[in-house]
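Take a look at the following structure, please.
Removed: one protein chain of the complex. Kept in place: all other protein chains.
Note that the chains take the letters A, B and C in the order they are written out, and that residue 1 is the start of every chain.
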């Protein structure tokens, strides 16, 4: 008790931190599993893109950001929203199309927004968020804020013209953007070798003079470390950074996809690298996780989800008369 | 007379070839000088972009193409059109807006087209022709034609998203396109260092897996040689090639530009590398060009231009009733 | 009488593509996920297996370049069918569509026509929210040099493509997303249909309901409601939005003296305005009441079902508008 309290404290914190990462990843996973059921039960509609298998990416990257930083996301964004701290109730209510949803029911799964945590949206146009992130970073630079903007997008997005234009701008102007390319090897049903003449996406980013790294996106600790290093570099004024996060989606592209284009063996090989299992195994090996605490974690999350679903069910709908609200702002500047 | 007739013959041909290049470059130069006067005289209107200083690029590249190949150009295209063999009368008449123009007066300086020589146009949207060239090459590949499509565009165009998308497609599908980037260091008034985070454009193309080279675009022989080598590679089925042709425009971007953004010293340094002067000097040094023959060449060209102007002046206008012709084709396929 | 088969709008589209590709080597299909995935709405399912990856060509996400490339391929002698997954993404290719596909023929003085068919899914109604719910077919109909077709029936899903492929100029074909699963019967020898004329889908005498595409079903449902009120609606399916079949519109208005335009596009500056303006110009004196428009509310479409439904034209609203014109 009296020896090395500081070191003990430090170890405990590190342990807690890792347990926090586990909780975040597990929350995302269980949340989405619930969404699948709610989709079948037609409580959730529209397009639904699951992040199952990719949880380490959002969890690791967002662990490296501060509360004042900004996040720009895609249509596959439940993970980003939850890891960023958007209240689960608000996310669930959004998917139910309710007034208490984080976009007042107007956005749905593809358009989660939360100003209070700096989540500037889900964007359902592939690549469409990348220029926004560049602009947010430009505004920060012009206003001398120390903010970093993390911008998530997929391997498919990197083939779009906006990717090229945006990386060039960010590099030219040395803007504080962290580009996070979630390389899950497919753009819908198109394998990366059919998307890109050169499939090394970190190298592609380097060609714009952006410091880049490829990271094991199934290892949340590796992701967090790489993101911390990148964020440090950005905050030090070194301009944008690029992370290629190598990952895999365990489920189909969306609820409409029958996954004809991937073979079972490939999928199961990747499933062996489940980021949650990997962290559980590591924590267990280090003696930081018992069956009991894991069960407790799971039941905690289960209850949280159940509460979110109940709250979403009970929440009011936006009045139909408000359909045309927010097409234009309600207040004009003085 | 009896010794080495073959070698003598060969040398004569090479000489003639070089004199032909000189004639082409000089024709472009004098043609455009005439255009400036005709612009001031309001015979030519709209936007007029001059190629003065860059003649070696079109001349050298197009010398390396065969008659069945295709050419996609930009709004700075007099050089491409003339070097490709569009009759000068048709080019001049087009700039006069006459019916005998190569686009029946509908295109003007920025939109020269001539199906008979495979010139698929001037395009006034920067980068807009690059995907077309990729598609022409795709059609050739699907129809097993041996054709090569040369696609001209500027350093500025390389920042556009379509550049990125198109180079990726061409490389992915290994299409027979020769990308010819006319790097004249400026996009209108924007210097290349403000356009590109990395200004090495040949390296940019390499990043797509396209074999690339930077060439002295003021040396017509170097351009032709590089283009021949590239065309050989393309015809051998090696996929697209990319040439960065380093050049400079001696005049302003267009007739509206007061050229505030370049300094005089830079301009005059480049003028010392005038591609026509350089070839004249070389031919003279080799004893292939006399004052007399040069004067003869000039007067020949001068007469050709005078005839073209006279013909354009005399040519009829498209009847106003035909305004809406060619919005849709006149014949529907059986 | 010819034999018939049970089919769907989706299958009819696929049969049309397959037939065209079998008949003409120059025809090929290109777009995101048309191959391995089978098409984002399963229209091209199985075509890769039959025709191989050269002719059923998956593209990277790069709408501007692959549409532009198909324009080039069309000029180069092919007959491409390009699928842009949805109209929402076509904005990325709009420069190529307007500045090249629609302009090259005129700009080149008649030398380079662009025989290209661009297919895309359009429309709302599936809770896909603001960025996946546009109805821009009427907006595209503003552009000279394009033809815009909107199959609303199985016959047209089966038959418009063949006609479009014979057009020497670019044709945009808009498939409403809610129609893909639509079932029905079709003659086994169904084939090319005329794309120059509108069709009367339900003859009537009291009011013209002028519509197209995904709204045809709603207009017919409204006609059924009106029937209960003793009002006989003439339902016109425009089929082609550019060029519009003025004659059919005017003839219907001459018969009924009342008109309601039903369009899933936004109201201001939509094709509904153009139709109203043409009636103004060509049939004003035949009208007994102002032409009404039932369009989508002018909002980026919301996700929530009740809001989306409120935003879109619906049969009761259409019927109410018709009754209003009848005073």
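To be clear about the criterion, a contact is a pair of C-beta atoms (placed from the backbone, for glycine too) under 8 Å apart; a residue touches a chain by one contact, two chains touch by 3 or more.
Predicted model only: the values in this text are computed from it and were never measured.
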| item | value |
| --- | --- |
| Visible chains in contact with the missing one | A, B, C |
| Chain not shown: contacting residue from C:145, C:170, C:213 or C:315 | C:145 |
| Candidate in contact with the missing chain, chosen from A:34, A:81, A:120 or A:159 | A:120 |
| Touch criterion as defined above, residue of B:110, B:180 or B:245 at the omitted chain | B:110 |
| Identified contact with the non-displayed chain, of B:123, B:171 or B:207 | B:123 |
| Residues from chain A at the interface with the omitted partner, ascending | 70, 101-107, 111, 113-115, 120-121, 123, 125, 128, 130-140, 142-143, 161-162, 164-166, 168-169, 172, 325-334 |
| Sites on chain B contacted by the missing partner chain, in the whole complex | 45-47, 94, 97-98, 103, 105-108, 110-111, 123-128, 156-157, 159-161, 187-191, 194-196, 256-257, 260-261, 317-318, 320, 323-324, 327 |
| Missing-chain contacts mapped onto chain C | 64, 88-89, 91-92, 94-95, 98-99, 102-103, 106-107, 129-131, 134, 138-139, 141-145, 242, 244, 265-266, 268-274, 276-277, 279-281, 284, 287, 290-293, 298-300, 302 |
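In this text, only the chains that are shown with their structure count from here on.
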| item | value |
| --- | --- |
| Of all other chains, the one whose Cα centre sits farthest from chain B | A |
| Mean-CA-position distance for chain B and chain A (Å) | 48 |
| Gap in Å, rounded to a whole number, between the CA centres of chain C and chain B | 41 |
| Distance from chain C to chain A - Cα centre to Cα centre, in angstrom | 37 |
| Chain C: positions in contact with at least two other chains | 60, 62, 64-65 |
| Multi-chain contact residues (two or more partners), chain B | 161-162, 164-165, 168, 172 |
